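One structure is given below, encoded as structure tokens.
Apart from one protein chain that is not included, each protein chain of the complex appears where it belongs.
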Amino acid sequence: MGLLKELDQRSPEELGRELYDFAAKLFPICRSITGDGIRQTLTSIGTRLALRTVDVPTGTPVFDWIVPKEWNIRDAYIKKPGGKRVVDFKRCNLHVVSYSTPIHATMPFTELKRHLFTLPGNPDYIPYRTSYYREDWGFCLSHNQMMALEDCDYEVHIDSTLEDGRLTYGEYYLPGCSAEEILISCHVCHPSLANDNLSGLAVATALAQFLSGRELRYSCRFLFIPGTIGAITWLAQNRDTAGRVRNGLVLTCIGDAGGFHYKKSRRGNAEIDRAAAHVLHHHHEAGEILEFSPYGYDERQYCSPGFDLPVGCLMRSVWGTFPEYHTSADNLDFIQPLRLAESLRVCTAIFDVLENNRRYCNQNPYCEPQLGRRNLYQSTGGGEIPARLWVLNLSDGKHTLLDIAERSGIPFPAICDAADLLCQNGLLSILPDGSGLNNRPNVTSGK
Amino acid sequence: MGLLKELDQRSPEELGRELYDFAAKLFPICRSITGDGIRQTLTSIGTRLALRTVDVPTGTPVFDWIVPKEWNIRDAYIKKPGGKRVVDFKRCNLHVVSYSTPIHATMPFTELKRHLFTLPGNPDYIPYRTSYYREDWGFCLSHNQMMALEDCDYEVHIDSTLEDGRLTYGEYYLPGCSAEEILISCHVCHPSLANDNLSGLAVATALAQFLSGRELRYSCRFLFIPGTIGAITWLAQNRDTAGRVRNGLVLTCIGDAGGFHYKKSRRGNAEIDRAAAHVLHHHHEAGEILEFSPYGYDERQYCSPGFDLPVGCLMRSVWGTFPEYHTSADNLDFIQPLRLAESLRVCTAIFDVLENNRRYCNQNPYCEPQLGRRNLYQSTGGGEIPARLWVLNLSDGKHTLLDIAERSGIPFPAICDAADLLCQNGLLSILPDGSGLNNRPNVTSGK
Partner (left out) sequence: MGLLKELDQRSPEELGRELYDFAAKLFPICRSITGDGIRQTLTSIGTRLALRTVDVPTGTPVFDWIVPKEWNIRDAYIKKPGGKRVVDFKRCNLHVVSYSTPIHATMPFTELKRHLFTLPGNPDYIPYRTSYYREDWGFCLSHNQMMALEDCDYEVHIDSTLEDGRLTYGEYYLPGCSAEEILISCHVCHPSLANDNLSGLAVATALAQFLSGRELRYSCRFLFIPGTIGAITWLAQNRDTAGRVRNGLVLTCIGDAGGFHYKKSRRGNAEIDRAAAHVLHHHHEAGEILEFSPYGYDERQYCSPGFDLPVGCLMRSVWGTFPEYHTSADNLDFIQPLRLAESLRVCTAIFDVLENNRRYCNQNPYCEPQLGRRNLYQSTGGGEIPARLWVLNLSDGKHTLLDIAERSGIPFPAICDAADLLCQNGLLSILPDGSGLNNRPNVTSGK
């Protein structure tokens, strides 16, 4: 249980500030599913982690998909007569529909209007839109902004390129004692949107840094990938590796003020599902468990039937349920340092469960051992004795520590501490991974 | 999903009127578990269906029972001095206890009284009583009617016969692609009682007509039988056929204004139980699921432990819970055309589930297929896209469409439409019946 205890030695304010500052640094970059923006972002992460970046050429078939052309943009605007920019990409990169084809023309408002997107219900917000797989161009602007436009001719310019190139993603691998892996995946394809998903990216980077250099039970793999096509590309090129994923988490929208939500994997009762539910159940903030559904983030791909990987999704506010979602209001005011820090803390607590969820064997299974003469029947305040009795009672080789935590209602850290102490006193022995019953989840290899 | 869509092309008012008129036509006939009344009724059904009628002689042993004597009645009355009929079978056939032995005598009121049955709690209703297995005679009348009788001598006449003869039932068989059957059973033994069970009889007849001439997956068998002894007789003489029943429904009391009730089969989780629960769950009227119990209608026999057939019972108001039950108030005012039509609709919806509840195999199980380039990622208003994603995600050969509908919370028709569309686009293939896992329910052969 070293991870959470160690993290808790750091000040949440300081930790939160670091996470927030990193998100703020990446905020201005115009990312999409391909292009320089994503590479700039990965370079920035690379200053913190020994990140491996992978380039996949346009046209590469990946399962039912094909890696698309690479998109880059330098400038874009709508100018009114007289040359004033009424919509300006340089002020906000959400103004251009992502993957817009280049255009430079003058056209009447009635024609231009068909390429404008607004949110009448939230008239101050600029929406975020993409057109990855249908070649088109467009501008997003606030509804109020559009209502103020006069009926005249406008100069429209999008200085973009859509050409053969590469799809780029980043991967960071931490070897552990076991070849089985914990996968952390976050999408890095959104432009200036803070919660979705600079929050996930900042937390994943910090978690990877925090775990680096430690002796870990499981190997860990962190993916910084464009949403959907990135996950599909990675899975297509790493089918063997996918078969080693024992547990996984998609991290997204974890910087806002909302309570935690964990969406279960397709399996519904995988170790990660139970670990996340346990941690959120005992967390002081409201936490909610959602059933799996085949829409959302990249868990869609990891949980497709051919893979069926035990990968869930950790969020605070759920995508699509808050008005700031996919708008200019998902900005740096929408995320908070302490929320980011707490999200890192919850991820660490889940890792602690996964890393320590072992089975033990009571060395005195017939009746209780005499705890008193070992000075184990005294408590230093908390509920140590019930935790010890539960661990002894259920350490029959069939129950993991998480089983015991669930059945007893005692938080995992207390159960884990009890197991450690009982081991030190010779009352418990640890069962090696892979021995006994029900140890390994049913890992689908995806082959 | 053709059945329900096709039925919905007909006007509910017209459909309801046809159902109601048929019930009204059959209402005056004096039916019992044997005799001419039941044969008249089957003849009437026979004008609509190619019904096979089966005669079983009195004295035939059927499991623990023996086919009883045949009962017929021509007239019955109680006359007061002066010859006025104070109770007259010709006005209402409920006035005579069913299976009353013949009598013609004059007796004082005190003696007569021991043969009179009333409902003091509902003093205007004539009760419905039978004495099938104990030879006796009696009259039923309203409590008010009895209270008005003077203390004098009465002429009592029941012009009935109870003699060796036959038990008659009707059977209609529709062959389908599979020898496995869906059984629809309704009792036809009650005299002038509308909801119990002219409602079931009218709906079953219309359902059989509606299904006739179609290419069906399962064979269908409709039984129009006297309650209890009829079901026992049929089972005794058709043990092999019983073993082919894959799903079944007893239809009764489905014409009144009450909400739907489905009583589960003894198995509790048979396909019919899940199909009926799913349809009622998504139905706009209140629907309730009842656990199995070994009392009620002929499901008692189908679900006896030696057969344990997957047969449930569909009702609106539950027998014994409404004051009109088994009284003269269960008349043509108690059932309504639109209620009958809606009951036929619910039966059809259940059939649609059973007929279409197949397993499919996702042809692109690794990651999602690219729906966009197939124009499948656009919605025409409803929740088509979630339905498609759910079907793709769970079509791993293990889940039926009903499994998918249950897990997703999406109504079966939408799931079925999604599967059809995905098949047309080559994204899904249908798995043949009998392949793979969990396809066939555990059919007890009853041998």
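Structure notes:
In order of appearance the chains are A and B, and numbering begins at 1 in each one.
Convention: contacts are C-beta pairs under 8 Å (C-beta built on N, C-alpha and C of every residue); 3 or more make two chains touch, one makes a residue touch a chain.
Since the structure is predicted, the reported quantities are computational estimates derived from the model, not experimental observations.
Contact with the undisplayed chain is limited, among B:Cys92, B:Ile232 or B:Val311, to B:Ile232. Among the residues B:Arg300, B:His326 or B:His399, only B:Arg300 touches the chain that is left out of the figure. Residues of chain A that touch the chain left out of the display are 362, 364-370, 372-373, 385-386, 389-390, 392-396, 408. Interface with the hidden chain, as seen from chain B, comprises residues 62-65, 133-134, 228, 231-232, 235-236, 239, 266, 293-295, 300-301, 303-308, 446.
One rule holds in what follows: only the chains that are shown with their structure count from here on.
One simple way to say how far apart two chains are is to compare their mean CA positions; for chain A and chain B this gives 54 Å.
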